[in-house]
Every structure is written in structure tokens, then in C-alpha cells.
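Here's a structure for you.
Only a single protein chain was left out; the remaining protein chains are all shown in position.
Chain lettering (A, B and C) follows the sequence in which the chains are written, and residue indices restart at 1 in each chain.
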Amino acid sequence: MNSSEDSAEAIRMLRESAAAIVPPGGDLGRVRALRFKEPGYDPAMWRRMAALGWFALRLPEAQGGAGLGVAALAALAEELGRGLVPEPLVAGAILPAALIAAADEPGRAAALLPALLSGARTHAFAWQEAAASLDIARADTIAEARPGGGARLAGRKLFVPQAAGVDAFLVTAREAEGISLWLVPREAAGVALATETMIDGGNTGTLALDGVVLGAEARILAPARAPALLARTLDEAVIATAAALLGLMDRAFAITLDYLRTRTQFGKPIGSFQALQHRAADLLVQIELGRAAIGQAARLADDPAIPAPARAAAASQAKARASDAALLVTRQAVQMHGAIGYTDEHDIGLFLRRAMVLSARYGNAALHRRRHAALAPAIDTEE
Amino acid sequence: MNSSEDSAEAIRMLRESAAAIVPPGGDLGRVRALRFKEPGYDPAMWRRMAALGWFALRLPEAQGGAGLGVAALAALAEELGRGLVPEPLVAGAILPAALIAAADEPGRAAALLPALLSGARTHAFAWQEAAASLDIARADTIAEARPGGGARLAGRKLFVPQAAGVDAFLVTAREAEGISLWLVPREAAGVALATETMIDGGNTGTLALDGVVLGAEARILAPARAPALLARTLDEAVIATAAALLGLMDRAFAITLDYLRTRTQFGKPIGSFQALQHRAADLLVQIELGRAAIGQAARLADDPAIPAPARAAAASQAKARASDAALLVTRQAVQMHGAIGYTDEHDIGLFLRRAMVLSARYGNAALHRRRHAALAPAIDTEE
Amino acid sequence: MSGAAAFGHDPTDYNAMPEAAFRQVVRRFLAENYPPALRHPQKRLHFRDSRPWYMILARKGWLAPGWPREHGGLGLSAGRQIALIEEYERHGCARSNDMGIVMIGPLLIRYGTPEQRARFLPAILSGEHIWCQGYSEPDAGSDLAALRTHAMREGDHYIVNGQKIWTTLGNDANWMFCLVRTDRQAKKQDGISFLLIDMTAPGVRVRPIVNLDMHDEFCEVFFDNVRVPAANLVGEPNKGWAMAKALLGFERIFLGSPKQSAYALERLGLLAERMGLAEDAAFQDRYAQLRLDLADLRALYERFAEQLRQGQELGPEVSMLKIWQSELFQRITETMLEIGGENAALAGPMEGDRDLNISGLFINARPTSIYGGTNEIQRTILAKNVLKLPG
Partner (left out) sequence: MSGAAAFGHDPTDYNAMPEAAFRQVVRRFLAENYPPALRHPQKRLHFRDSRPWYMILARKGWLAPGWPREHGGLGLSAGRQIALIEEYERHGCARSNDMGIVMIGPLLIRYGTPEQRARFLPAILSGEHIWCQGYSEPDAGSDLAALRTHAMREGDHYIVNGQKIWTTLGNDANWMFCLVRTDRQAKKQDGISFLLIDMTAPGVRVRPIVNLDMHDEFCEVFFDNVRVPAANLVGEPNKGWAMAKALLGFERIFLGSPKQSAYALERLGLLAERMGLAEDAAFQDRYAQLRLDLADLRALYERFAEQLRQGQELGPEVSMLKIWQSELFQRITETMLEIGGENAALAGPMEGDRDLNISGLFINARPTSIYGGTNEIQRTILAKNVLKLPG
């Protein structure tokens, strides 16, 4: 009871500190200015987020973290999503921090975390080798063992979010015993990073590893622990991304409601037209279904008694709804704004663009529905 | 040009003659009175339809028919659908007449048609052996050859529409060379008919053939001609049923529009509420898509230059839209009527019930979408 | 346990018990006492059929879980009441004629005179009085301001004339609580009073209405110069609407209960097996979507239930549940139509599976978007009262 009150208080404070970065007034000038050029976000802001302690949010207090749960992470992600913050908090800090903190050799964590948590070095988890996939095991990247415990990595990783700003990649690779995780500095020989622009003005990276030689210390997780840890960490990213979509659609909806209340046509505010009222009601239902599903997913993720498949299914449930709902809400937001909504100068389009990116990231709705169905037999109860 | 004018005139006259049976005022008292008891329709009305020459509509003039096309059949079916006429014009007359008229032995047609065309004996085409199937070839009913050209039939046929009133069944059966068509009198030894009530108050029959011994004259179509003829005839029934759904939804929509114009709530006609207006507009679009698809299917069916797959695909296109649209329109019609729409005493529910029956008959929308897709490679053009 | 007071008292303080333990008590009680023949009824039962269950609850002292103890109730908290109803739903219990329990009882406890309470509450608890609700009229469905049934004061009686409609199980009831117009000059909801009418009184006529499910669940009730003692007026004259509205309590959450959709989805799965589609990828795609729609409904329902457990009142937001649940239920049954083929047009169950009545479920799903305030009304409530859209 007490710890849940503590956590509610921590979440309240987190939301407040997020407001410092996402001004409630909703000025998106900063967001707009960072689009369509690399690294796609503001390094100074990145370090400010680090200074707020956000990067260590999920780490245990013993590792300098705040020891907060997934519910707290989701709350923060929701607030940043609301402001379309382009800094890759989850992909560039939370996710890699969790993986490094869990390194097989505690010394590695101690050595690597400070630069990550201070924002000095940006990391990214590079696991994906195909579009529309969330399967960590689906890795053709090879870690060919070398004498002394190191390896030679060859392969290709896709869709690394905001890769233009990344200093080091956490790369999954296949070795004899299974999947392991390696730390690959961007500047290492044999590493080539190509970036492409995303529809929201951010970027995505394709990482080519052409015989990258790494020492034993680069192996962060061996096959014994890697798969379960990677899957669980990725599920937290799934939930956090769903939460970012929630904040995003919530805000897009609020902007649209304001427009409906003030824009007049045929002598009346357009929000008094019943067809738009009912459509708005339907959007509200979608948003609240998403909020409920995300809340449930975070709760289950924070409950150690919940078995892994049920936790993963809840994450998929949340992301499926959030992805679909965010696309629906932002599409409708553009539609309800009419012609002005289709201009790049109006902010509402920024929400649609970001929804396109985040709904696809870590699995879109279709993928998560299939995943939920596949996990389903394991979670069926008598209900 | 002249023949198309003739045909337009014939269609106009057909629609007019249908009005004698479907009073434009729309009194459904007769329809209501015939529900939930066998045979599910009025034999006197059946003979009256016969006397109007409708049963011979599609037969060539040489066989005493009107020589009209599928477009004319569709027009008539539409008018009867509009009035929810329960007499099984297509299943009990048009379809069997086409099959008997095409009998391998012309003498059989001459011998059997008079009783059919006069309404004295009602026939039905019994081909189906599984729900949700339109595949004539899927027949486990066996015709075991007997000396002298006859056969012993064993098998089970499902979903014979309004079977309670049927005197003789046209049954598909498998013999060594393929599928053939047999005429099985209801009173023949080994024939058992079980009927079940349908949601619209009509009935459907399950026909059990337990070693029914038939003479050579009972074989109407041998495997050489049967499959193509049966498929083509069934496609005409598909189009006619789509047209019946069109008439049905058209009328249900008209009733609903009347209600929207006259029923007031909060001091205004409910048809002035924008949400209902826009929903009505969407229903209109569906109805008109259906009308266009049915018109196209009938046109292609009447054009000898069109290859069989394109003709069949157009029939599926029409039935897919008509089935979906009719269910949508009648569901919404009930919804827009509110509580009164959910009473059995209001006529609007009759339309929903019949839509449920006809949308499922000869393949529902899902089946026809799959069938269209399967036929698709054959009909793809450069467009 | 006999005679005039055919109802019992259960002294256990269930509010003090952990919820899980309470649920265990309920499950055991149902397993031992609920009439098996009444499980998962496809239609709303008439009192002649559900009476055994009503009387079992009465004898157990569980008939009125929400009433205070001093009036013969169990005094359960909102959270425990939700748990109780959820257990009933899980077991497939029939809903009995509960208008006396959930509507008029609480209203009398709050607004009634001591005499009214003494007369009516025990009669509810003993099963002597079966109540129905007389709000809707032919031209006043969603719009109660248009109410026309009129009650004119004449000495110590009211003379009632008019008509009610959509009276649920009106043909089972011997009493009706009724909104009547007592001031024709007053505008809109003013001038409406709350009157208790003995349905056996001269001038009351009940006509059952058969619905699309061929069930006489609803009635029209006609009043022709019906004399009602003025003592049967509840609260002040012309203030009936406010009282009736206050009664729309936490029960509104149950309009959004996942129960119907969950049952339908399970039937859909069974039908898919019967049709050989369980492994069909296209079906699985549809099924996965519906399953998540239901899972999200459960999550949202749980959020509202938690509000109630925290002692909060439900706001207009609860309309969300009703919209989503009713339309999900409908979509599931539409999918059944789609995969059932001709089986879906049978009037009764499928051959070989008496539990699979596709058309019955489809038809049953229709009114869920109409009753309890049409979904159009619910959407307008969300737009105006929650989203604060103008006009």
C-alpha cells in the first residue's frame, strides 16, 4: 500500500518534470525545427533529460537508478509523447540502460553506465533484421568466436530509431549456443551506418557489420541469459511506445476538440454538428480503451507474480490498441481540421506523422494482434 | 439496339406485373400470415405466378418460354424481393425449369415442363451437401449404376429452400464419369425429407436418399453436360438472389427514410439529426453499389461473348455486395427505428429476417469474396 | 423460514471479508443452490420461471445486496456488489424480476415515507410484490420531457390516464413505479411526479409486445381513469424526474459488462470449429481482433469498477462501456453470420449442436444498442457532457 502510494507520488513528480520539457501550452516550434536534419533531436536537450535522472528511471537504486517500475516509465513516455518530443528516450537510453545494467559481468555495467546515464554517449539496441518483426531469435547476424572470448560479427541490422545520433550499438548475434548481445562502437572497423529519413522528420538506421572484430569484454549478455532478458526489455519498450502513442493521440484529440469548439461554419461551431460529435465520441472510446490496456500492461509488467506469456500478451494488447487508435485519432484529427489540417504549417499533421512512426515501431497493430493470438492459449483462464 | 429496347420494355412490363403481387402500398399482412407454418407460402399464389408466365421467363420461345435474359429475371426478383414474397420463384421454378429444359433428352423436357410451368408440381434443385458451399462438384451422393441406365442414389442434400412444398428434387450425384443430375420424386421409396424453420418463417429441407432406385429416364443430365450447365444456372440463381436482396434493402431503406422524416424527438424529426443523415447517406452508397454490381452481372450473364470465369466473377461480385449491404441496411433500419424496430409487430424486422436468409442462400458475402478472388487471375485485364 | 416473513437474514459481514474469500462463498452457494436448468438462459425469463431462484435468494437473505441491513438488505459495499454480480454472471445466473430490488427499493429507502417503506419493502423481500418500471412512452423514449401520461389530483386520489411502453416484464408485475405528468403547464422535466400504481387496479390494461426474438419481454400498459391513492406519491409532487434520475446509480456499469460479448466470442470459437475454420488464417485474423476488443473492454470495465471500489461515483464517461460492449457483441454475432453460412439463417440451433443458435444470438444482440438509451444518445452524452462540445 505504502509502496503503491510512493509510486503514485513518483509518477506524479515524473509527469511534472516532463512538463518542463513539454510546455503545456503546446508550442511545437522546437520539435518542428529539429525535423528533417540529423541527428533528428537536440543533444543539449538529451543531456538535460539525462540530468533529470530519466535514463536511470528503471535501474535499481544500487546501480544509481530510481528503482521505478514500468508504470512510471509509461507515464513519462506518455507525457513526452504528448509533446512529440523527438529525443529517443526509450530507444536511446531506457532500453540500452536496462540491457547494460543486466550485463553478465557486473563490472561491465559499472564501467559503461556512467557515460550512458549522463547522456555523454548514446546507445541503441540493434536487433531487428526484417520489417514487421519482433522476434529477437530471428537473427542471421553471426558472432564467429575468436580466441580469447571475442568474436567477429557479420550481419545487417535494420530500423534503429534516431540512429544518426548513436555512439554505440547493442547488437544481437547468433553464436553456437544461441543469441548473444554485443556492444559495437559506431567507430569500430567494419561498421557502416546508413540513415534514412522517416515521415516525422526523424531518422532510422541500417547498420552493416562487415567482420567487426570485438574483444571478450564486448559480449554483454551470453546466450544463457540473453533471450529472456532481451524479450522482457523489448516488451517494456513496447509498452512505453504504446504510452507515447497515448499521449500523442490524447493531445491531438484535445487540439481537435478545441478546433471543433471554435471553428464556425454555416454560422455554428462545427463541434455542434452531430456527425462530428459522434465521431469524436468514438475517438474518445478508442483513446480510453488504449489507456486502460496500457495501464493493465504496465501493472502486469510490474507484478513479479505474472507469468511471462501473460505479461507479453498484455504488452501486445496495449500496443495493438494504441497503434490503431493513434492512427485513427490523428487521421480523423486531420480530417476534422479540413484543408488547414492538411498543411504542414498546422501542428496537427505533426501528430499524424509521429503516429505513423511510433505505430510501426516495435511492431504495429497487426503484428501485435498476431502475437497476442499466439500467446493466447497460454493465458486463457476460465473467464 | 432494337432487341435491347424490346428487352427494356419487357422488363418494364415484368416489373408492372410484379406490382400486382407486391402492392406498392407495402401491406405485408399476407407475408406475415404465411410465416412459421408449412409450406411457408401460398400455393394459390404460386399457381398465379405460374399463370403470369414467370416460371418460363428464361426458357426459349421454342419451349414455351418468354426468351428473356438474366436482366429480366433480376428485375422480377428485385420486385418480389421488395415485397418479401415468400413464394420460391427462383429455387422452386426458374432454376429447375432451366435444368429440365436443358435435359439431355429433349423428350424429357417436353414431358416434364408442363407440370412445372403450370405450378402443378413444384421442383427444387438439391445439390448442396455442406453449409457455406457453392461447389457443385463437392458431392458425396452416389449414383450407383443399374442395368438399363438407371441408378441407385444414396446421399444427403442440405438447405433446400422452402422444401416443404416441393414435389420433386433435381439431385446431383457422383457417378464414374463425374457429376450427373437426377430427378427424384418426393414420394419415391428411400426418400426422406426433414424440414427446419428458418428465421424468416420459411423452411429449409434436408433430403436423405437411402438407396433410391431410379430408372434411366430420371437422369436429366449426364456428366458430359451437367457441370457447366449446373454452374451457369446456379450463377443465375446467385444473381437473382442478389437482386431480391436489392429490392428488399431498397424497400427497407424507404420505410426507414419515411420513419426518419416523420418520427420526432426533442421537437425535431429524427431525420434532421446529422449523424442519422450521414448514416443514411452511407446506406444509400451501399445500395447503389449493389445495384450497379447486379446490373453489371446481369449484363455479362446475357452476353454470350463473355467467358465463363468473368461471368461467374461478376455474379460473385454482385452477391457479395448485395448480401453485405442488405444485412447492413436492414440492421441499421432496425436500429434507426429504435425500440419499435425490435418488435415483431413492426414490419421492418421482417426485412432483417429475410435478409438473413437470402444473404446466406447460394453463398454469403464471405464465400463470394473468396470465390471472386479465386476466379480473379482469370479475369484480370491490363486495367 | 415460513409464514409471512418468507425471507431470511444473513448476519455475515461480507464487507469485512477479503474479496477473494467472499467470491468463494458466493461460488459455493451458487454451486449448491442455483437451479441448473436456469443456467445461461438465452432469453430474459418470466417470473413464473425465475421464481425459484428469487425465492432461494429471499430465503438466504441475499435478495437485496445493496439495501441497508435495517431494511432487510445485506448492506454490501459497491465493490462487493460488483463482485457478487460478476459471480452471478460467471455462473450464468438468470436475471430475476429485480426492479423492486434495484430501483424502487433504494428510491423508497431514500425518498419514501416510513409508511411507504413499511408497506412496500417487506413485500419486495417476500416476493409478494413484483415491480415494473413505467418511464417510457410512445413519444417519449429517449426524450422523457415529452412524457404525457397524466395524473390529476381528485381528493385523496390521483386519476391516471395515458400509456406506457417498453415496460420490461410488465406482464409479470403487480406493481409499477411510474413517472406521470401532474402539471401540464410546467416545462420539460418539471411537472413530473413519481407514483406507485397497483397494476391489479381497475382501468390498468397490459398488452405484451412480442419482439424480434419472439419473446414477450416488453409490454404496453394503458391507464384508463385509474384511481391511485395519493399516499402512493413518492417525494414531492412535480419533482419526480430528479428522483428518478438520482436512481440511475452505479448499476449503469452493468450495461457495459463484458459478459454478453465474452459468451458470444466463446460461441464464435465453437462455431469456427464446427465449420472447420479454427485453423483458417483469415478467421484467426478476425478472431484475434475481436478477442482484443473484448480484452480491452475488460480492462476498461475494470477501470470503472475500480472507481466504484474506491467509493467514487460514475460520471457520464461510463457511456463508453455501453457503446463498446453492445457494438462488440453485435460485431461478434455478425462474424458468426459470416462464417455460419446457411446455419446462421435457421430459426433454431444448428443441427448437432443445440447450444449454437446463431440467429438467436444475432437477434439478441440487436437491441443492446437501443435499450438503456440508444447508442446515438450515449454518443451525444459523451460529446456534450464529457468532451464539452457545443450545441
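The rule is simple: a residue touches a chain if its C-beta (ideal position, glycine included) is under 8 Å from a C-beta of that chain, and two chains touch if they have at least 3 such contacts.
Being a predicted model, the structure only gives us computed values, none of them experimental.
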Neighbouring displayed chains - absent chain, whole complex: A, B, C
Sole residue of B:K157, B:R321 or B:H337 that reaches the chain not shown, by the stated touch rule: B:R321
Which candidate, A:M198, A:I220, A:V238 or A:L260, sits in contact with the chain we can't see? A:M198
Can you name the residues of subunit A that touch the chain not displayed here? 36, 128, 131-133, 158-159, 196-201, 204, 206, 264-266, 273, 275-276, 327, 331, 334-335, 338-339, 341-345, 349, 352-353, 356-357, 359-361, 364-367
Please identify, in ascending order, the residues of subunit C that touch the omitted chain? 280-282, 284-285
Where the missing chain touches subunit B, by residue: 257, 260-261, 268-269, 271-272, 274, 276-278, 280-282, 284-285, 288-293, 295-296, 317, 320-321, 369-370, 372-373, 376, 383
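The criterion applied here is as follows: only the chains that are shown with their structure count from here on.
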In angstrom, rounded to a whole number, how far apart do the mean CA points of subunit A and subunit C lie? 44
At which residue positions does subunit C touch at least two other chains? 376, 379
What are the residue numbers in subunit A that touch two or more other chains? 273-274, 277-278
